[in-house]
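All protein chains of the complex are present and in place, except for one that has been dropped.
Right, chain A next:
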Amino acid sequence: MASVKIKVDGREIAVEKGTNLIEAAKNAGVAVPHFCYHPGLPVVGVCRICLCELEGRPKLVAGCATQVEEGMHVITRSAKVADARRAVMEFLLIHHPLDCPMCDKGGECTLQDYTMLMGPARSRFKFEKITWPEEDVGGKLVLNKNRCILCMRCVNLCKEVAGLDEIAVLSRGEQTYIGTVDGRKIENELAGNIADICPVGALTSKDFRFRARPWELTNVSSVCPHCSKGCNITVGYHPRRNEILRITARTNMDVNQWWICDRGRGGFHFLHDPKRLLAPARAANGTSRPVPWKQAILDIAQALRDIIVRHGARAVGVVGSGTLTNEECYLTRAVFKDGLGVSNVDFPPRPQPEVAYKKFTIEGDKDPNARGAALCGVAPGASGLGVRDMMRAAAEGTIKALVFLRGGPLDLFGDPAIVERALQKVDLLLVVDFVPSPVSDRAHWVLPGVTFAEKEGTFTNSNGRVQRIRKVLTIRGDTREDWRILQDLGQALGVLPVTDPDPERIFLRLAQAVPAFSGLSYSTVGELGAPIAAATADVAVG
């Protein structure tokens, strides 16, 4: 695209044609305040805080709604601009309750920040303020219209991203307010983004509000584990409580832009599930007893070895998981396929209907790393069986040992009656998981793995983008990262000559072994991910 030369407060820069003054100034290192402008939403130009001066023009212009032109001189530091900004701040606050101490947005509120930066310290407005009752508008949001500055972001998020007119602006003049259409509740699954982009404390998340102040949270970049889209997220956790309190969208223009869906946003409560598996356990005769890790690993390795010695590697079936990381999928293959010669290796897909909004699709494949699992070789080897066939073979008695790297409902793995028979019949049923399931309930051995927020690793999304998840929480109870469990098993089985102390080094090994990942490392993957090698991309889809 063609670029134009402009000046911002005297500093000359070249910017792309079509850029607005806010973005152009940003390029020049100058921050132009803005409430209503959001790069992912249509320009509405209503808040007027972004007013800038253009040399030679008598009237101020809205920075968000004005595009650069060759030779333009944008002035953001004149007295005129400062007056206009102060005026807008004063106006925005006349009916505002100034209840920061009890407002959930406090600490990350644009209105609060700008007031500290440039607002009048006291108000000249001495009249009764207009007030409104608080309202549950659905979408897990609470609306406090007293704090609303009518920036229109919520309206346009629903309209332009979800494609639904579920929230609208009503009435007029100073009585103008945001409301749902005919008082109905917001139902679209993108509504949670509103809490992210509302610049004030008008629309806040029911799930998060009053749980902590934003400055108490430590924010960690990660990737959503709830579908194959691989949305980039920021995990906000409370270090002292060792608890995740919220997940918000993290901008990645190649993946999710500025948004995430409400499943991803709310999908972290399972982490703190009181029923979590917290210690290795051996079940026999209807009772289950904890076993120390070392013992458990040795016993399981021994049992597996015995079966292979007696019946061959064909008597073993390994059910991997598209929810495990690339590193773990690589280890699954290294231990079982390459190490033990097991060819019955596969993982079950977890499809659900895709939900396609106007500008955002929640993908139907519920595994965050199905693509990576397939690329890393969690797939049947020569004449190996797929998941359903493994269940059949186990039910018939030809498979004697089943290893599930994640459990689940019986029907995830085949006809439930057959799966039931398979699980009852095998001599060894090992399940690695972090919550109990019908499969782990029937297991001889249960090893407690961890969730996406308790380990490092990478996922490969449906588009072939490799992205990092990060360890946010400290490990609970006697659980162990899945990559560690797989390495421990590999060692005990004598099939992994070397182990690595962290996933970063496992990844390097993986990048050497799997062509799709060739040349990648944690540093090249970085904060925003990197695509797998193009030449292998097509192969991998099939």
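Just so it is clear, a residue touches a chain if its C-beta (ideal position, glycine included) is under 8 Å from a C-beta of that chain, and two chains touch if they have at least 3 such contacts; residues count from 1.
Quick note on the criterion: contacts and distances are computed from a predicted model.
Asks: Consult the UniProt record of the chain that does not appear here and report its protein name from "Acetyl-coenzyme A carboxylase carboxyl transferase subunit alpha", "Xanthine dehydrogenase small subunit", "NADH-quinone oxidoreductase subunit F" or "NAD-reducing hydrogenase HoxS subunit beta".
Replies: Cross-referencing UniProt, the chain left out corresponds to "NADH-quinone oxidoreductase subunit F".
Asks: Identify the residue among A:Ile149, A:Leu203 or A:Ile244 that touches the chain left out of the display.
Replies: Touching the chain that is not displayed is residue A:Ile149.
Asks: Among A:Glu90, A:Asp254 or A:Asp299, which residue is in touch with the absent chain?
Replies: Looking across A:Glu90, A:Asp254 or A:Asp299, the contact with the absent chain belongs to A:Glu90.
Asks: Extract the touching residues of chain A with respect to the undisplayed chain.
Replies: Residues of chain A in contact with the hidden chain: 43-49, 51, 58-60, 62, 65, 83-84, 87-88, 90-92, 94-95, 124-125, 127, 149-150, 169, 171-176.
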